[in-house]
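Have a look at the structure below before the remarks.
The complex is shown incomplete by one protein chain, all other protein chains being positioned as in the whole.
So that you can tell them apart, the chains are marked A, B and C in the order they are listed, and the count of residues begins at 1 in each.
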């Protein structure tokens, strides 16, 4: 996966986020911050921060100030700190407008698999399940295919689930899908792939939105 | 009930409290504060204060500063404020050393009835049940008999219960009882009543402690 | 640092007059009202609710209905269909109304009440508590033994609207409270679809200490400056 694919997906996710509070997962979602208007969108970090600022310069670095990915951060003038239980209350209680999570698979029912691989040790989950359960909108950010070329948008997930029926939007480097009335809809397709090619890469059942957008994709994106 | 009976009971309860955190219920327990060493005993109020100080002078009165009885108070230099859920977490989670509650009845099993009277509307409970459930020590403060002369320390409560098997100590104007190994023990008897008289006023089964104290009672108490 | 961002901070919290805010309350709403006795009551919002709206058949979730608060005229106007709280005996008229079937009352121990609110705002629908086990307040409630002790299943509380009182809000919507006026306000802020806050003072972003903010703006929808009807 090239750098610009990741960055394109992150940028495209950011277009979904114009205001409100968002939590960004680990992986591609972390990059979303670079494309957000961080004044009008506030970033929540599940270790207990509302109002995450940009990366610190080396002299600003503070060991007591990290995000959920354990990376050093800065804060903003409207930032607040709280304990982990309040942080997850905020999340699970539906007080976050959106989350962007990296996904391994998404099913046509909106199920998401993002935290474990069959046959591997199941020893880490972090906040992924609470995010997927609690945020008002769950945006799954992922490459359209695995590095081996296997599809990820499937009739049903074959990997262990993170949450059932919770995905609202899927963003890949080729397309954007949304869930609406219990169905998956293709709402945007980059001009680098044809409808046939997309169908081939996407075994899930989906409908094509009436107002489908065809857009210039990442080959024109300056990341 | 004369003023000095109430005050004697309150004073005697205070003798049980040498350090730690205590919550004082409404009625006689409120008076306990007057006899506590308020430096070494900290008073918790369930509306969200740890460290209640004495009554304010009129010029100190602050509408935002009341105790659980909705009376104006002052605070001390080690006081903290918190919301009601944390306040009851503190209580129910066993973080208070003691509570003094007014009781209508206490049974020989340690059940307490303090909040409702049979046949009357059951429309108010406040924090009484959480206090009785949560405090490490529950001290029941009450007159030995009702105004009509009925006993209050009974084989079993006839009034609606506040909590089962939670009373640790009973303090009346005549005697002090403690629960120990699932039995009720008379540990202190004022010299104004005989053993026979006490038995008559106390239908509950109780044992007499080996180290029973006979004390000069309230007739020598300067309240 | 971050000066570009700092200039442009904007949250979805709205700053409205009491009249504008209160008109968002629907008919037959379930409303949480902060405060304990007369302390920390959103008196100004309640006044607007009484004077500026006709909403009826309200369910009020509040510790009690004190005669010296604006919950009392709301009650007197028969606009409260049901009250959920912990202590209604001090107001004899409420007791009388209950006896005559004019108001429904659901009584909870104060600790169960406050935890039901906090967990309602936290996405947890039910929990087991030892409080009230074996008492009349547990009649018709499910019980279960944990650690050898009987516990009662309590359902969490969540409202259409919370009316709360805070001391200061910053222009992002973060809140701090004052002394024991904090009481139920921060947890009720969490537990409603629409949280409307009455504040003494609105300050600039950056004026509140980030370590001391009690209610982060994520829990707040509308801030009303007290006095702005």
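Heads up, the rule we're going with is that a residue touches a chain if its C-beta (ideal position, glycine included) is under 8 Å from a C-beta of that chain, and two chains touch if they have at least 3 such contacts.
Keep in mind it's a predicted model, so treat the numbers as computed, not measured.
S.K.: Going by the stated contact criterion, tell me the shown chains that border the hidden chain.
M.R.: Computed over the complete complex, the missing chain touches A, B, C.
S.K.: Looking at A:58, A:124 or A:149, which residue reaches the missing chain?
M.R.: That would be A:124, which touches the missing chain.
S.K.: For chain B, which residues lie in contact with the unshown chain of the complex?
M.R.: 19-21, 37-40, 42, 44, 50-51, 53-54, 57, 60, 74-82, 85-86, 88-97, 133-134
S.K.: On chain A, where is the contact patch with the chain that was removed from view?
M.R.: Within chain A, the residues that touch the unshown chain are 45-49, 62-67, 70, 75, 81-85, 87-89, 91-92, 116, 121-130, 133-134, 160-164.
S.K.: List the chain C residues touching the unshown chain?
M.R.: 115, 119, 122-130, 146-147, 151, 155, 176-179, 209, 211-212
One rule holds for everything that comes next: only the chains that are shown with their structure count from here on.
S.K.: Between chain A and chain C, tell me the centre distance in angstrom, where each centre is the average of that chain's C-alpha atoms.
M.R.: 34
S.K.: How big is the gap, in whole Å, between where the Cα atoms of chain A centre and where those of chain B centre?
M.R.: Distance between chain centres: 56 Å.
S.K.: Listing for chain A: what residues touch at least two other chains?
M.R.: none
S.K.: By the touch rule stated above, which residues of chain C touch at least two different other chains?
M.R.: Each of 118 in chain C touches at least two other chains.
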